[in-house]
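This part shows chain A:
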Amino acid sequence: MTTPDPPPSDSLRSVPRADPAVELRSAVALLGRFPALAGCDLEVASGEIVLLRGPNGAGKTTVLRVCAGLVPVVEGSARVLGVDLRKDQSGVRQRVGLVGHSGGLYGDLTVVENAVFFAQASGLTHSDAMQALDRMGVATRLHPVAVHSLSAGQKKRVSFAAMLSRRPELWLLDEPHSGLDESARDDLDALLAAAAGAGATVLMASHELDRAGDVAIRTVDVVGGVTT
Partner candidate 1 sequence: MLAITTVTFYIAAAWIVTFVSVGIYAAWVIKRGRELSEQVPEEDRRWM
Partner candidate 2 sequence: MTTTFAPKIIGTSSPATRILGVLSIIGLIALVVFGLVISPADFELGETIRILYMHVPTVSVAYLAFIITGVGSVIYLWKRSEFWDLLAASAAEIGVLFFGLTIFNGMMWGKITWGVFWRWEPRLVTTTVLFITYIGYLVVRSIPTDTRTRGTVSAVIGIMAIVNIPITHKAVDWWRGLHQSSTIFATVDPDMRGTQLFSAYLGLTVFLVIFAWLLIHRFRVAWLSERARGIGLDEAIAARRAEGSFS
């Protein structure tokens, strides 16, 4: 059941360049006592856009949460942005951005309050937050609306804005295209391409192969807690 390394990793090793952004080796991660990751190997070079593809429950979300330093790796090794997560699990948190299934927002706060809170929590300013909302195309009329009354797509834009304002080096996106309308998906693709162009790395999970595949440089299949 050992899986060969994906081809790009070999070519990476031959050419001296920056450390890979993500490097999981036989990583095991538990949710409760369930091994959500069962010896997962994954390598993502910096600047890459990688799509994790797989059915529900394959472990895609856990890969993202492991890379964010939110779920510990109990066996194997995990390095993200040069940080050894088995030694310093939280060392990478401030440098990554995660847009998960749940929005990671406060439903009772307004769009602006959420965006400003998370920007300030990362040491940024009010105007950084407003710029990010602007960049994500969140209409001004929505600014004073409580997040819980937004549609799924609008909420996703706010989550992206909260992440974007922090300028993370590694973007971890769970089903980023779901819930978005066609024009928003185009915007998102453009955003991801621009982010990768600016040196950020994007790791996203999706079971929607048709769409997310377009922007991804490389697709990795995940099933049964391992990459295949």
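Criterion applied: all candidates are chains of the complex that A comes from, given by their letters.
Going forward, a contact is a pair of C-beta atoms (placed from the backbone, for glycine too) under 8 Å apart; a residue touches a chain by one contact, two chains touch by 3 or more; residues count from 1.
These figures come from a predicted structure and were not determined experimentally.
Screening 1 or 2 for touch with chain A: in this complex the touching candidate is 2. Those residues of chain A that touch candidate 2 in the shared complex are 1, 28, 30-36, 38-39, 55, 72, 74, 223-226, 228.
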